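Just one protein chain is left out here, and the rest sit where they should.
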Amino acid sequence: MIEAPNVVVLAIAPEISLLVGASLVLMVAAFLRGRDRGIGVLLGIAAFAVSGGFAIAAWGDPPVVTVAEALQVDQLTQAVRILVAGCGLLTLLVALGWPRMREAGAEYAAILLFAATGMTLIAGSNSFLTLFVALELFSISLYVLCAFDRSSKASLESGFKYLVLGTIGSIILVYGAAFLYGATGSFQFDGVAAGLAEAEPGAWLVALGVVLVLAGLLFKIGALPFHMWVPDVYEGAPTSVTGFMAAATKIAAFVALARVLAEPLAPVRDTWEPVLVVVAVATIVVGNVAALVQDNVKRMLAYSSIAAAGFGLIAIIVGGEAGSRALLFYLAAYAPMAIGAFAVITLHERDHRGVTTLESIRAWGFERPFAGLALVVFLLGFAGFPLTAGFLGKFLVAGSAVESGWAWLAVVGAIGSVIGIAYYLRVILALYDRSARSGVHAAGAPGLASVSIAIALCLALVIAGGALPGIGIDWAGEAARVLAAGR
Amino acid sequence: MITATTLITVPLIAGIVILIVPFAQRLAGYLALLVALGMVGAVAGFVYRFEPMAGYQFGDDAEWIPQLGIRWSVALDGVGLALAAVTALVVACAIGYGLWARRDRTHATFGLLLITEAFLFVVFAARDLFVFYVGFEGMLIPLLVLLAVWGGDERRKATVQVVAYTAFGTLLMLVAILWLGLTAPDGPDFSMAAAVGRGNDLVFWAFALAFAIKSPLFPFHGWVMPAYRQSSPEVAAVLSGVASKAGGFAFLAVLVPLFPEQSARYAWLFIALGLIGFLWGALLAFRQPDGRGVIAYSSIAQMSFVVLGIFLLNAQGSTGATFQMVNHALVSAALFLLAGWLESQAGSGDFRRLGGLARSRPILATVALVLGMAALAVPGSSVFASEFLILLAAFADAWWLGTIASLGIVLAAMYMLRWISAVLHEREGDLVGQLRPPDLRSGALLAVLPLALALIALSVAPAQLTERVDPSSQMMVAGAFADKEAR
Amino acid sequence: MTGLVWTALALPLAGAAVLAVLGTRLPARGAGWLASLVMLVAFVCSAIATIMLASRPHEERAVVETAWTWLTAGSFQVGLELWFDELTAVMLLVVTGIGFLIHVYSIGYMRGDEQERRFFAYLNLFVFSMLLLVVSGDLVLLLAGWGLVGLSSYLLIGFWHQKPSAIKAAKKAFVMNAIGDVGLALGILLLFIELGTTAYTGVFAGAGSLDSWTATIAALLLLVGAVAKSAQLPLHTWLPDAMEGPTPVSALIHAATMVTAGVYLIARMNPLFHAAPYALETIVVIGVLGLLMAGAIALVQTDIKRIIAFSTMSQIAYMFVGVGLGAYWAGIFHLFTHAFFKALLFMGAGLVIHALHGEQDVRNMGGLRSVMPKTYFCMLIGALALVGIFPLSGGFSKDAILASALEVGTPLAWVAYIGGLAGALLTGIYTFRLMFLVFHRRMSPYAEAVAPTAVKHHGEGPSSMLWPVYILTLGAAVVGLLQVPGLTHVFFDWLEPIAPAGMVEPSAAQEWLTTLVAVSIGVAGIAIAGHLYLREFDATERMRLGRGRLVDHALEHRLYWDDLYAVAFERPAQWLAAVLRRDVDRPVAGWLPTDGLGTLTAFLGRSVSVIENGVVRSYALVIALGMAGLLLALLVRAG
Partner (left out) sequence: MSVGLPFYLSVSAILFAIGLVGVLLRRSPLTTLLSLEVMLNSVNLTLVAFSRQVGGSDGQVFALVVMGIAAAEVVVGLGLVVAMTRREMVLDTDELRSLSG
């Protein structure tokens, strides 16, 4: 007699809506074949909205472990669901401004929905199996999305590179999971934790497993020394996808890392903590320093996102309630800034019909005051400038570090931010370079309204997160309690 | 009811609106001027309603980020009000000058100036460390953009220097603020009141460094020359006139009250630096080749003198320092506007190419003389009154201190006389002969005149200011003074 | 009564403001008349106020009134305080009275100058500053007036600002006075710290309670201010250069009023100086040295105004001796008479310069007696008064000072007495050297070419210039009669209350004796001058005093004070500033090597991104190496 796995359907309603949405989009695309006129994308937006709606409605519900104990649906999962749905929604709005969406919008939307499903699942995974499957779900979707612009060699190149390197990352992760399985006899997080608690310290299987799992996850968040793919992929991928990766992938991967460290790997903190400290410092330094010399704005933002990952790692190291809350807020704050910044770059690419570099962006801020100002706000947010969500994020992270005796890490982060100000300023200065003439102005291209809406939404979120962050901090705090309790 | 919050929000919102909404260029300028004048009116109302003995007034205190113990806590005492008042005046004059000079991209210039004003008000009114940081850091970016976009030929380098010095200082201060706020005994509390006396030496130095750079105090003045020389006149006026006062104000209103023990212990160091800077700046001003150089180094000298006055930790020192800041704000703002006017009309600020401008330009001669005489603290002027107070405080502290400091006053006479005669007197410079600059009239005159008139008014009855400031400034140094006495 | 004084104080300020604001909208001629009218009203106010003061009983003659609080901080408080007593009244009358005459004189003197309005604005501003100085009842306020007279002096010396020499002189005067201001300020600070107040009432009351060291230091610091303002040793070098200003300015500021402020200060602060005997002795020493030195230098000067300037310095040194000996009344009396005859001499010199189209070198004059008889007569009266010939004013006052030295009788007083008499000899020589060179002997070619035609066309000067000279001539002749030894006591009686500790008063016999000796010496001096300079000689010839080249050289170079200051202060300061600017400031302030840091971070950034070579295989290698590194690190830790 086979026992049917226990599935609480309502608890996984957000994922179901994403998947149903994806299927619907694909069907519509199949039936309407070329006459889709954005219906697919609109459906995708609706799917994200419904998914996010379910998650919001379920906010505060007691945690559930479901789908044969593969998933934990708790506040943390809900938070990621909401965030990812928001990111997806905004990304689709931005993507509408991309000419290629007229022919392939439905496919784009469907793959994006799949990727988002993977991201929400990874946040709720309760075993390494789920973790791996979810990771691959969104990774493979992203490989496709990166290469989505088949007309662009850069896009194809970035997709291929991401595929090769990402697969190596996944293999490392799963290899590590295998070793942990060997050491503890379980893939379930609680089982691993129990096994590790009993394992003799310094056992090589454990060490191997921990390092490999860590490496696999660090790869996804783009931390040193596994960051190599980030600049190339961010640069080559279609800009809306880059924004989505910078925002949503980071959220999913960081939450997965945090959960893995807080639940299965909590007993071996001594093993991974020094590793993470070194990685965090190196990531902050290298990310910031390398960003300083970039002329391609997307590439510069890629390096800056590496640096941001390093900053997030500080919060991971600090851990506990304060650290986790800071991490979640930081990620949530980062998302609208990243999507918004890349949305502005989408606009500029259209205006300029080419790559966004410090050269091509000259004086563009005067042509498009709103977009220019929005970019300035997003960049200031990245830099951690007061009254932006990014500042509060950094404030919370540094605060948690200072509070729990990691003040020197906060100082490292602060120094990194000084360098950060320098390269963000380079962009701002180019944007408002009076000595240059922008000259390019492609007014009124279709789909731009949706981009502007997306930018406005991001702007509102960034400012609200900086000026009135109370609700956000509360939410982050509630979600973070899951991680803090995992100890 | 007009409160400190109104004072902050009105220019902030107005600045953003002017920045974004595509008004006609002139309209944007006049709107900005109107708002700036409105702020002058509002501050004048405060001055009228101010009760010197009643401590902090016109305040607001509301929950902002309760999770972190951060409150929107703003209020003005005598010291803050004095500086807020002079800020309103200087910004209005700077905008007026910009209007006259027909600065291009009016929206951005004046919008950013108003935003700067708002953040300056935040600094002067903050009763919460977080709020204070927001203002302190917040004013930096608009000023940087103004410098970087509308600056002179070497604006890029100047911007980098300003960023390198100031950003570094403020970010370390942020870490210190975090420490103070998060380690409060009854949960996180960022109010200044809760931070009194809790800081250790490290935190003290982090604050002190940030303020020393901003002031600028010797030897942290490396960024001053490039910034003051490359900025457009109205920005230089705001930068040296009021933005630098944020540093001096912070010494008096934040550092000394919050760290009474350390302030008393290390007062000797600040006194020494102040003294050296006072003489240093004066000596260097004496050899500068152009007007901006003289004003810049005299600013360094004056602000060093202010710091000296503050760290004498007695009533005359602190009141004198506040008064001196007000005076210097008026003087240096007016001188920078005048220097800018000269450069625009005569093509250069180089002393070798100017001269003889007094001839048939009676208004220019009169205004320049009044300002020059105020700057060199001719007895009877308001600058004299404030310097006398600081000198009195220094003399009371140690007779030799007062005696050495008095040397700087003689030097001030020397460099200001050099400036006056190099511009107004002696033989006509070649540029004056070629370009035949007109007399100081209309817009430019209206921009400079209020500052000069304010100086004259303060000379007639300086007690009108000191009576309002004195109780507050005494309160600020009371703790440190007691500590010093006990030592 | 105080209302009148306030009015007298406010009027010149208002006049200056009106002239400054209206500027060129005012007719050029109107400015002078407006300014003069203001001065006349101020004088009338002062005079009435003085009469009202005189009608009061003695003990009610010091009137204090506060208009508003000027400055406060902590326990420190300064009021805009008026102090009106006998001494103030004298100063008020001198400043407004002589000031009025010089204003009128200036109308003629400045005619045709395109910047006439500015001149009168400055002149009125000066009068306001000077009045503020004398009526203030608080040391800080006095310092304000002190500084403002320095400012107006600067403005007026540099009035012809196209002339680099004028601007240089103006700056020099300002800086030297700024040094004095600082000294005065430090003295005031010390007094405040010791006494807790800077108001005269408090200072006078507390001065006696100061210990003698504090009192001496405070008094010496005040003396620094007095010395600088009054162009006494060693801060005197600005005065001769100040002659670059228009002549009325020299008459008003650098003869009659401002330069005597130091004497006023000492007299005013007599309770403090009384508590500081060493300071008083210092004043006497400075005075004696100064009067001899200035007199000697005056012997060889060739610029008519500079001769008078050194004479001024010398006469003020007499006043210093007077106040230093405790004969405050005598010092002020000499101040009073000096104001008349020195202003007269300057104005006469102004007439001469006017007639010679701006020529100031006495070698280019000569024989003007016949061309300008009125001027000659007036200046002769002035010169005789200066030398102290009985019964002209200067004699009474100077002899009062010297007689006081007799009365005091200490060794220092004897030195002062003898020095003063020697000074009288010098005074006789240089004064009449001036008179003889300018008015007697044969006309120089230049004078011959210019003067007769000029006078023929314009007369000796417009009546606005001549009438003030006549009035001053009258004054210089008669004001000494206020205090004739044994006969009239007006001045002494009037001023007696200002010194609570009493003043030195010589007996009539001492005075008459001194007068006898001094007049003889003065006449001897005139005779020597006549012997030396009445004979004809070539104008290009160097005007030697004696045979010693060294002495000549030294005197012509004013005993090298300027060179000393240049070597000791000016050049080192310039050098220091230059070195700081060129070599030191950058390394000190640029401790944050932004360029270097920028290059460094850029270099690091490039090196870091070098491994981002785009080749997937190398990326994989880095990942593999990174993993291996992590494993190795763990193994090392574990092992």
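Going in written order, the chains are labelled A, B and C, and every chain counts its residues from 1.
Simple rule for what comes next: contacts are C-beta pairs under 8 Å (C-beta built on N, C-alpha and C of every residue); 3 or more make two chains touch, one makes a residue touch a chain.
Just so it is clear, the structure is predicted and the values come from calculations on it, not from any experiment.
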Indicate each shown chain that the hidden chain touches within the full complex. A, C
Full-complex contact with the absent chain, from A:Val67, A:Ala85, A:Val144 or A:Val210: A:Val144
Pick out which of C:Asp138, C:Asp181, C:Glu244 or C:Glu612 touches the chain that's been left out of the picture. C:Glu612
Residues of chain C in contact with the chain not shown: 609, 612-617, 620-621, 624
Spell out the interface residues on chain A facing the chain that's missing from view. 128-129, 132-133, 136, 140, 143-144, 147, 150-151, 153-154, 156-161, 163-164, 167-168, 170-171, 174-175, 177-179, 181-182, 185-187, 231-233, 235-236, 294, 296, 299
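Keep this in mind: only the chains that are shown with their structure count from here on.
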Looking at B-C and A-B, which one has the bigger number of contacting C-beta pairs? B-C
Report the chain ID whose CA centroid sits closest to the centroid of the full protein CA set. B
Taking the mean of the C-alpha atoms as each chain's centre, how many Å separate chain A from chain C? 78
Determine the centre-to-centre distance between chain B and chain C, using the mean Cα coordinates as centres, and give it in whole Å. 36
Cα centroid separation, chain A vs chain B, in Å, comes to 43
Pull out every residue in chain A that's touching 2 or more other chains. 422
Which parts of chain C, given as residue numbers and ranges, touch two or more other chains? none
Seen from chain A, its contact residues with chain C in the complex are 160-161, 164-165, 168-169, 172, 202, 204, 207-208, 211-212, 214-215, 219, 224-226, 228-229, 231-232, 271, 274-275, 278, 286, 289-294, 419, 422
Counting only contacts in the complex, chain A reaches chain B at residues 366, 369-370, 373, 376, 380, 385-387, 392, 395-396, 398-399, 402-403, 407, 410-411, 414-415, 417-418, 421-422, 425, 428-429, 432-434, 468-470, 473-474, 477
Note which residues of chain C are touching chain A in the complex, please. 601-602, 604-606, 608-609, 611-612, 614, 616, 619-620, 622-623, 625-627, 629-631, 633-635, 637-638
